[in-house]
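With one protein chain held back, the other chains of the complex are shown just where they sit.
A and B are the chain letters, set down in written order, and residue numbers restart from 1 in every chain.
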Amino acid sequence: MSFLEYAPAPESKAILNLKESYGLFIGGEFVSGNGAPFQTISPADESLIAEVANANAADVDLAVATARRAYDTVWSRLSGADRGKYLFRIARLVQERARELAVAESLDNGKPIKESRDVDVPLVAAWFFYYAGWADKLDYAGLGANPRALGVAAQVIPWNFPLLMLAWKIAPALAAGNTVVLKPAETTPLSALIFAEILQQAELPDGVVNIITGAGDTGAALVNHPDVNKVAFTGSTGVGRAIAKSTAGTDKKVTLELGGKAANIVFDDAPMDQAIEGIVNGIFFNQGHVCCAGSRLLVQENVHDEVVDRLKQRLSTLRLGDPLDKNTDIGAINSREQLDRIRELSNVGEQEGAERWTAECAIPEKGFWFAPTIFTNVSTSHRIAREEIFGPVLSVLTFRTPAEAIAKANNTPYGLSAGVWSDKGSKILAVADQLRAGVVWANTFNRFDPASPFGGYKESGYGREGGRHGLAAYLQASGLGSSHVGDAPAKKSSKQPAKGAKK
Amino acid sequence: MTVEQAVTLAPAERAIQLIGTELTEKSLKLHLDGLSGVDAVGLEARAAGLGTRSIKTTSKAWALDKIISLIDLTTLEGADTPGKVRSLVAKAVTPDAGDPNCPRPAAVCVYGDMVPAAAEALGSLKGLDQPGGGINIAAVATAFPSGRASLAVKLADTRDAVANGADEIDMVIDRGAFLSGRYGLVFDQIVAVKDACRRADGSFAHLKVILETGELNTYDNVRRASWLSILAGGDFIKTSTGKVSPAATLPVTLLMLQVVNDWHRLTGEKIGVKPAGGIRTSKDAIKYLVTVAETVGEEWLQPHLFRFGASSLLNDVLLQRQKLATGRYSGPDYVTID
Partner (left out) sequence: MTRLTVPKTYKLYIGGKFPRSESGRVYDLVSASGSFLANVAQASRKDARDAVRAARSALAGWSGATGYNRGQVLYRIAELLEGRRAQFVDEIIQSEGVSAATAGTQVDAAIDVWVWYAGWADKYVQVAGNGNPVSGPYFNISTPEATGVVAMIAPQGSSLLGFVSVVAPALVSGNTVVVVASEKSPLSAISLSEVMATSDVPGGVVNVLTGSAAELAPWLAGHADVNAIDLAGAGETDWVDLQISAADTLKRVLPPEAGVPAPSVQRISFFTETKTVWHTKALI
């Protein structure tokens, strides 16, 4: 036998206590939706997990009105300390139910259990824990004394980190004193619905958090609802653009976390074994379904062959398969639609003349799968070097000098993240300075922490999530309109925002 | 930096092939300084990741037997006696009195003066490669564990152990010389010790070079020392004496395996790795197996290329084997002490 074909080590699904169907979570209880219910399936074998309610415009109205009422009557009247205590409770409950949440996440999303167990769920708890402590310290958020909540936050999140994105959105919103209507992605509603049960256990006041399920039209109805004050969206640049347009002329404060095409720059003086790990983690973590994935490997020409060779050796040890097996490195692609897109762009890569290499691994018969793939001989003009693939596909490009590496890294409308690998500190810092990206990982990649702001430049969106900056995104200064902080010279004109023609 | 005097070093085939015949302190230093650096955070994160592999059922059964067959069952105490060594050998020959199918460790590892006692106790079972599965004798040498003795003493120590029948020599490098940058001196000593491993018939006792990674301290040093030891002719690179803390760690072993992988990619030659000290549980040992298999390949999981330097590990593995066989947890009274 081969030792490396580790015997199956499946995480038990027995810990789950799923219902056959889930309603919308509005006002602290599950209610039925008015749209046609939809099914959520396991992408690993296409089996049915549960039926989920579909929120139509009337349901969105109800959810927003419920959040507004909770804001006016309960949440805005609570002390920061008490808001914080609710968040601490939630953090603890997430820790207590961590295994269950991890299994649900892997089942519904297709990501390996070792990632949901070791990355997603622990970070979810950390996020609530971090922002819990902020709730009674808002004076230090950077907006001057007594900053105010915005009101009702409309939050729409993607399917790649369903529960983690929920935490990124809900934790700072509640800490800052807002109430929330959140819509998870239609392919991954499960963990958010279990989270709703956690909110019940935490006895969070009814209506402070409302979770409505549905597809794009539900999300559009939510962000365009006239009574929301804040829109926070994570997802594709296309949808982000549409939100930026539809919220134009309104007073809604908007945070957008959109796509990326991150460069991972490997210099010839890099700590090479760790760089290889970083490249692998950069693009194959979560099947490459990561907006900040290091999808463009920029490798110094004199070490290109060595890097590619080592990468192939390393990729051949990756294990693709059952997301619930504790030894799985690469899980399932989240949906057939996403799989089709990955396939299409990969085929384009071949047609454009790039050289394709795919790790040898058995592909399960059912479900959506894509083996780790590397393209070499990629040019900056190739579509696979410009478009976000959002899958386990790496494009390898070369550079000769640091200046060329920076120019190529920045040569994209995106600007979410980047990686730099070198043992030379001064070079790392200088390169990091010049990269037009919101997060730069030096000698590491895909690290996340609630204390660390995350967000993009350019078409990767605006606003930050995480850290003090992520808190400020849910607050306004206590003055009206644009605030006046510090001892600025006096001025006479009004601070009232101008009235624009509202579309 | 002062310019080193161009001292011609003792000939060593691997180094000559890689660096050239003009082997000097300086050329060696330049060569080692050209090695890729190690980022400790990334290395440790990778090791931790490998440590999360879940090895169950048939894989676990295979792994437990494999671990036993890779153990250098060790006693290295000032209080060692021929009686203690005989007891150790008996344990190696019959690890589990209740299971005649239990595999045997690869070697017993003792001080040089205990080699005759070990050889006598092993009798016809001495020698790993003999049909039916024998056991090697590994002897620590070269003023183990500190290495603080003249080269002449170290060589005499080595020759003595080989002459008494040691199949393997576990030498220590001169960490003082290494840390003060005298790579040439370290290199020369390894070459000389390797030469001292030559038997009358022209064959060599296998040479394991102990880096004592706990004293080298940095991962960059471990990489350089590993490379240096291979260049000088070591058959194995070994983490530790077991007398210094920390002894073997998973990250340090991973790093040494990466060096071995680099060497293999460069030359096609396979070098062995031996983590020693501090590996006491089956669970830990399995992490090492995973690390070997996923770094250099499963082929390395054989006694010629991988060993555990351990003493208490064997009994923990035996307890786990009994659990797998019977389905219930065993206890320390059901395994023998040596």
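Keep this in mind: a contact is a pair of C-beta atoms (placed from the backbone, for glycine too) under 8 Å apart; a residue touches a chain by one contact, two chains touch by 3 or more.
On a predicted model such as this, the values are computed, not experimentally measured, just so you know.
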Query: Who touches the missing chain here, A:135, A:291 or A:477?
result: A:477
Which of A:84, A:235, A:349 or A:461 contacts the chain that the document leaves out: A:461
Hidden partner chain, touching residue among B:25, B:39 or B:215: B:39
Statement: Across A:58, A:145 or A:451, the one contacting the chain not displayed is A:451
- request: In the full complex, which bits of chain A touch the chain not displayed? Write them out.
  value: 126, 142-143, 237, 240-241, 244-245, 248-249, 256, 258, 413, 415, 428-429, 432, 435, 437-444, 447, 449, 451-455, 457-459, 461-462, 464, 467-469, 477, 481-486, 488-491, 493-503
Task: Could I get the residues of chain B that touch the absent chain, sorted low to high?
output: 39-42, 217-219
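Definition applied: only the chains that are shown with their structure count from here on.
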- prompt: Centre to centre, by mean C-alpha position, how many angstrom separate chain A and chain B?
  reply: 45
- prompt: Taking the complex as given, what residues does chain B use to touch chain A?
  reply: 36-39, 41-43, 45-46, 52-60, 62-63, 66, 255, 258, 265, 289, 293-294, 298, 301
Message: Going by the contact rule set out above, which residues of chain A touch chain B in the complex?
response: 1-9, 114, 118, 269-274, 277-278, 309, 317, 326-327, 423, 443-444
